[in-house]
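Accompanying notes for the structure given below.
With one protein chain removed, the remaining protein chains of the complex are shown where they sit.
Labels A and B are assigned to the chains in the order they are written; within every chain, residues are numbered from 1.
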Amino acid sequence: MTDQSQTPAVAAEETRLLPSDEILKGLIEPFADASWATSAGQDVITLPADQLRAFGESALQGGFELLSDVTAVDWLSRQPRFDVVVNLVSLQHRRRLRIIVQTDSDIPSLVTVWPGANYAEREAFDMFGINFVDHPDLTRILMPDEWEGYPLRKDFAVGSVPVQFKASHKVR
Amino acid sequence: MTKSKDVDLWISGTEEPDWDTSTTDEGSQEMASTETDYRLREQLGSVVTDDYVFDDEISDDERMIVNMGPQHPSTHGVLRLQIELEGEIIRRTKPVIGYLHTGMEKTGEELTFMQGPTNVTRMDYLASFHNEHCYSMAVERLLGIEVPPRANTIRVLLTELNRISSHLVAMATNGMDIGAVSIMTYGFRDREQILAFFEKTSGVRMNHNFIRPGGVAADLPPGWRADVKAILENIRRRVVDYDDMLKENPIWNGRTRGVGVITPEECLAYSITGPTLRSAGVDWDLRKVFPYAGIEQFEFEVPLGTRGDVYDRYRVRIEEILQSARIVEQAAEAMPKGDYRSDDRKVTPPPRMRIDQSMEALIHHFKIFTEGFRVPAGETYVAVESPRGELGCYLVSIGEGKPYRMHTRAPSFYNLQALPIMMADSLLADTIATIASLDPVMGDVDR
Partner (left out) sequence: MSIRRTQPTNILTTTIDRAARWAQSRSMFPATFGLACCAIEMMATGAAHYDLARFGMEVFRASPRQADLMIVAGRVSQKMAPVLRQVYDQMPDPKWVISMGACASTGGMFNNYALVQGVDQVVPVDIYVPGCPPGPQSLMHGILTLHDNIMAGKA
């Protein structure tokens, strides 16, 4: 259902799947490359990366006042590699919305739209190495400043230390 | 007689000190580098200036950067604040976090879905049942299974008791930080009764790993109704007492009213949820807006504040304790009979006795506990109302026994963004009260 590599191809056709309710339809229609799907009963909109900020601004005007979460997923063997996932909440319409954007490294920052995205984008940068363009302070937030590597990437090992139990003959 | 060397007494710092300066910085300051040529000549006497027209380059940047933490007596964990002070007034604040980063999201990818709650429960360690509940709901949403009503009511009972115990800690640390040290002992004393009930039910006082995908790990212990009744009686009587003690207290009011104010628009812009948002007057509680686990059948109110200051946040939490007590009472009364976990055998392990009797039960047990049950591919985001705000879990599965990506939307992580706003242009002494009222849990912030 949420095979992300499929939905953009569908959106490129003229007859794209539009949601039936007015709020979402009004949000998606101006964006020709946006596509809508449902995932486990929740609305998901997929967009090209460079339209994220414009869509965010229109979503804010459209009633999604609260940015719930910005995070990322590393699909190692796929091009583009990362999924940046933005979860929005509308207090007046009482609904949630998810935006998924695919990127290799650069993506516009949402800090100018929702200032609450500040720390979350820093964390996504720290953990994945995704560059949020126009972020006011894109530095490491959870790891020490001089840490090398991006821990949540799939090619970064867990870093576990072999454990020797006193009575056992082999090292776990 | 040797001629005395021409020592220019006014140029200091050009001689090397004859003690070891590598381990200390005593005496290593060079005065000459800050002296301008004009000052030098003036001191030597070659130039005479009137003090009135003396135009020294006084830096107007009288700001000082002070570092608070990460090891700090204020018991909110390892938070480091870099505060730019102008006298006693705070101009800018930068919280530095990451001192408790445990790599829990990476660990979550290594543990099976059944083991997941052990990991997430340690994120917000004061509201451990909420973490487990959120994660379990996300897994169940992907699995497409429903938990039986008894499991849901047990979950509501435990999470609301957890909310009471978390708010008691918030009240305790809030009081202690402001100076009412006895509130600390009162808060922890009443919490002990709730923790004793948790220990009876789940086996541990904190970090329970009790709410698992499919239901709960075990049924409630015999005699639980009497325990819950005793807890509620105690809480209702005592919390009202503590509230009476502090509500009209002039010292408490002086230290908390008008301090750490945040407006509703700022809250929404900075993604702040929970008691902080409600103290600013915004009626947003996920238990009412997007109800889950059957909580809509219970009657309770959502307390709101008006001014968004520390006093309002304290009152909102006290009222939430009393409202949660109402929910617990109703849940205890309405506890349905039935299974405490889903009977889908692929997901929940069979009862221990059946393992000796049936080969299938043994195989299921083995597969669930070693490989883990497989969750269909998909992604979902589920949020619950934790004592700190919207606690969400974004779960991505690719059809294996372990999550592909598990991310927690931590309420304290976002609530910390309110700190620079609340502390701007306020006094340094109000910092402690403000941080305490935000009630951040660093396990949640850093994960």
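List of remarks:
Keep this in mind: a residue touches a chain if its C-beta (ideal position, glycine included) is under 8 Å from a C-beta of that chain, and two chains touch if they have at least 3 such contacts.
All values reported here derive from a predicted model rather than from experimental measurement.
The chain we do not see here touches A, B in the full complex. Listed residues B:T107, B:S202, B:T256 or B:S342: the one in touch with the omitted chain is B:T107.
Of the listed positions B:K94, B:R189 or B:K346, the one in contact with the omitted chain in the full complex is B:R189. Interface residues of chain B with the unshown chain, by the touch rule above, are 70-73, 75, 77-78, 98-104, 106-107, 118-119, 122, 125-126, 169, 184-186, 188-189, 191-192, 195, 204-207, 442-443, 446. Within the complete assembly, residues 143-144, 147, 151, 156-161, 163 of chain A touch the chain that is not shown.
Keep this in mind: only the chains that are shown with their structure count from here on.
If each chain is reduced to the centroid of its CA atoms, chain A and chain B end up 24 Å from each other.
Per the touch definition, chain A reaches chain B in the complex via residues 1-2, 39-42, 65-69, 71, 73-74, 85, 87, 89, 91, 94, 96, 98, 114-120, 123, 127, 140-144, 151-152, 158-159.
Note for the complex: chain B touches chain A at residues 97-98, 101, 103, 105-107, 110, 141-142, 268-273, 282, 284, 289-290, 377-381, 383, 390, 392, 394, 396, 404-405, 407, 409, 413-414, 416-417, 446-447.
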